[in-house]
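Here the complex is missing a single protein chain, while all its other protein chains stay put.
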Amino acid sequence: MMSIANTEQKPACTTGGLGNYLWSDPPKENKWADCVHCGLCLEACPTYEQLGQEQHSPRGRVHLIKSVAEGNLFVNEAFADPVFQCLDCRACTTACPASVDVGGLIEEARGQVRQAMALKGWKAMTSKFFLETLFPHHDRLHAAGSLLKFYQKSGMQKLVRKTGLINIMPEHLVEMESIMPEIKTPVRKKYKQEQVIKAKGVTKRQVSILSGCIMDVMFSDINEATINVLTRNGNDVTIPKNQTCCGALHVHAGDREMGRKLAKQNIEAFKDSEKVIVNAAGCGCMLKEYPELFHDDPEWQEKAKEFSAKVEDISKFLYDTGYAPPKAELNTRITYHDACHLAHGQGIREEPRDLLLHIPGVEMVHMPNADRCCGSAGIYNLTNPEMAGAILESKMANVPEDVEMISMGNPGCMLQMAVGVQKYGRNQRIVHTVQLLDWAYQKEEEQGSGQDGEK
Amino acid sequence: MGKNKVKTSDIHILNLAKLIFGPQAILYKKEDLLAYDCDGFTIERHLPRAVVFPTNTEEVSKIVKYCAENHLPFLARGAGTGLSGGAIPLNNEIIISLVRMKRLLEVDLENRFAVVEPGFVNLKLTNSISDKGYYYAPDPSSQYACTIGGNVAENAGGAHCLKYGVTTNHILGLEVVLPNGDIIEIGRNGIPDSPGYDLLGLLTGSEGTLGIVTKITVRILKNPEAKQTVLAYFDNIEDGSQAVSDIISSGIVPAALEMMDKTAIEGVEAAAFPVGHPKDIEAVLLIEVDGIAAGIDDQIELILAVCRRRNVREVKVARDEAERGRWWANRKTGFGAMGAISPDYLVQDGVIPRSKLPEVLARIHKISEESGLRIANIFHAGDGNLHPLVLFDSRIPGETEKAIQAGSACLKVCADVGGSITGEHGVGIEKKEEMRFVFNEEEIKAQTDIRNVFNPDCLLNAGKLFPTPGRCAEVKRELASKS
Partner (left out) sequence: MVATEPIANLTAIIAEEQLEAGGFNDHLLGNNGRITVFPKTEQEIASILKYANEHEMKVNIMGGGTKRGFGGIEESADILLVLEKYKGVIEHSPGDMMVTVKAGTTFQELQNFLAEDEQKIPLDPPLPEASTIGGVIAANDFGPKRLGYGSARDMVIGLRIVYPDGTIIRSGGKTVKNVAGYDMNKLFIGSMGTLGVITDITIKLRPIPKYESVILLSFQDGNLQDIHTFIIHLLDSVMEPTALELLNPALAKKLTGKSAFTIAISFEDVESSVRYQVDYVKQNIVHSANSSILEQSDARNFWDAFANIPPNGHKADSGNETKAALKIGVKNVDVLQIVKESQLLEDSHHLKVEAHGGLGTGLCKVHLAGASDDVVSAIQSLRTITENIGGYAVVTHLPLELRQKIEVWGEKPAHFFLLDGIKAKVDPKRILNNGRFVGGI
């Protein structure tokens, strides 16, 4: 952006480090140079709201990241703490008058931290288990899913809860366990034999879906709903076989190398797709940001750019391409929670609301601070349970009393909000936007075909 | 989170940690302190000795007493959005952060006041009472983040103070911890004019040098029945400034009357909240009138007529609240938006009699040419409160100094035409030498005499607000080297 006249200053080397960043792919100078330290981001930040401390605020983190580059700070534990306390919710990017990419800086800084030192203790275990052992491997995820399914169906769940075995689990895991969705058959397994799931009626477009790692195991009904809604609106759907986890959780955790690996696999897997439809906001955001991973690799960056241009969230895709609003009435009062990576990450706010409002009988109650993070933030609720819990508490305080459902567009949020509902004795059902739409279509079909009309 | 585990050999930090409760209630490691080395003014940076986070007045008082007894310099900090460096620890201070004292303690609509703690964010007050049709008038551009405690310290202004006044006009009572740790209360129950010298007025705008405010009673106002907002584009900055004067002298008191010049427009349009201002115009005016609906149309007509008489290119009235909101977001995020066209900026805050506007803008333009630095102007034209934003790149050696000189030259121009060096940002560190542009030695002494009544040992926020005395004045300002 600006040319630096004095080139004998500290070199901003492209392959090596910068200041005290000694590893490849350091935080980019042009990202922090836009920050003028005005502070308008402070109140947008959930961790600042909780702690009131600058180092846990967006501009504070940017300041620290910059300080390392300027040689005033080292990449160490004390630097890692604020950098990893960040939820990566991107609310600061929305609030920032200069649109500073704080999220991008945080991820790059985490990359440096991870290369500088290994994780220890509980966090390391959790992180390693989910990120390395589980998510990138469909087979293992499915196996885990089956295990969970077994756990739920076999009566073992009841046993664990009854015997008090549950009492020896860490509290946040107990909370998690209690809201675990019922495990159904993953769509990848279900549609294994079908190359293309054909549109109902005339085919207008061909799209591919990202089935997701955890989504397909824990929330396969949402994938199912997504496919239904797409085919219902004239889209042939494919589920490319070689796709894998989007890598968002890895990149959030600083494992950019794994992120790149997964990105490459996905870019290849969706090579022939025209459109990549995503129903998980966090994944969608990551896919759109693949080019950020390849600053040092122009060839792949080019490919990543092409790929990213094809990615679209399901709600925006339906809104943009036109869809048939359902005719059946759902008669329910709902509220809508903006997933961070939808609202702040992708700027998608109105489209899902529009979809919901066009379902007959759906009444939407405004949730104050709807775009405030719920504390889920990938696996943040597992690695930083106390902070996540505090943030969830403020979130739940904003959920209107008199609604039956809370709709949103991200599975991570769904789990966290379900914990919230359970923990604070609320009774709302947690649904994905596309599920509501699918139910309305199903009802419409029932009413259209069945003689008995109303269920 | 959890209890305070403090590992340090600094006995004062260990002792201070015992005086306060709450998670991470004291910061003392360099990595944590680094984020406290500046506020919204980033040109000078100094590390504090520690940062403490009290949650009530008694804790503040205990900390202050401890500091006073042990002769430790200390200062108070709110959100740290101040633009003159008032919260920068020049003397390795203990920073008393008030952000955890953020409760809204009382709202009394019948008597039209609210009581807040100092860490309560400005905009949250209006948000908390807007459903009942009330609001808090002072609206600095940083109101999304800045605290009311900070507003009191700086006597913050805002876009709407043309009609409604600045912070001092809305403060009815204060609870203050004096630099010796004593707690005093001035103005009770929101009742004005309590007998005695007007300490409310004196403390408001004292930039944290007289005491630490721990509770604030503010006046709240009923929302006006109607608001109309006008955007007017001028091809010529003279016409724009003349229109400002004409509107005021026509007998209208607009709620706000804001102006941006061409460079500023380039910045806000490149940033997060563009509204589609034409790129080739020289000045845009944002004019808002409010009050009784029945009277507003007449005023709008008058404003439109004035603008046309001054050769306006295009003038439009906001169609709805959403459009009005977009125009204001575009204006209010203007400073931060400069990040989109320049890596650094230095904002000045000169204020002049309105009628000198054309002359002063021309002279600022000249300063820009001579310094080779771009200067954007975003300002409260109705108040004559200029905000020249000197754009620079601190990575280029010498450019920071050049920017500071250009900023100072702008202030000299303001002072020369009978104005002042700061309208709402405060003197802080930034403009303490420029105080001499407007006050002589005796006048400065009159003020430091008052400070010495409250703050005799000068432990509280020392080195701010007043120029270095006597012969030290020529000593060149030391700049934190940024490269």
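Descriptive notes on the structure:
For reference, chains read A and B in written order, and residue numbers begin at 1 within each chain.
Methods note: contacts are C-beta pairs under 8 Å (C-beta built on N, C-alpha and C of every residue); 3 or more make two chains touch, one makes a residue touch a chain.
Quick caveat: nothing in here was measured; it's all calculated off a predicted structure.
Across the whole complex, the hidden chain's contacts among the shown chains comprise B.
Residue B:418 is the one among B:278, B:325, B:418 or B:469 that touches the chain not shown.
Among B:105, B:191, B:305 or B:362, only B:191 touches the chain that is left out of the view. The chain omitted from view is touched by exactly one of B:168, B:229 or B:461, namely B:168.
Checked against the hidden chain, the listed residues B:29, B:65 or B:112 yield one contact partner: B:112. From the options B:295, B:325 or B:398, the residue with contact to the unseen chain in the full assembly is B:295.
Touch with the hidden chain on the side of chain B covers residues 108-112, 133, 154-155, 157, 161-162, 165-166, 168-169, 178, 184-186, 188-202, 204-206, 222-225, 245, 248-249, 251-253, 291-295, 298-299, 351-355, 380, 383-385, 418-427, 431, 435, 438-439, 442-444, 446-447, 449-454, 465-466.
Here is the rule we use: only the chains that are shown with their structure count from here on.
Chain A and chain B have centres, each the mean of its CA atoms, that are 38 Å apart. On the chain B side of its complex with chain A, the touching residues are 1-2, 23-24, 27, 29-32, 34-36, 38-40, 42, 51, 53, 79-81, 97, 99-100, 102, 119, 121, 123, 142, 144-146, 271-273, 333-340, 343-345, 393, 395-397, 482-483. Across the complex, chain A meets chain B through its residues 1-2, 4-6, 9-10, 33-44, 51-55, 57, 60, 63-64, 67, 70, 72-73, 76, 78-79, 81-82, 94-100, 386-387, 390.
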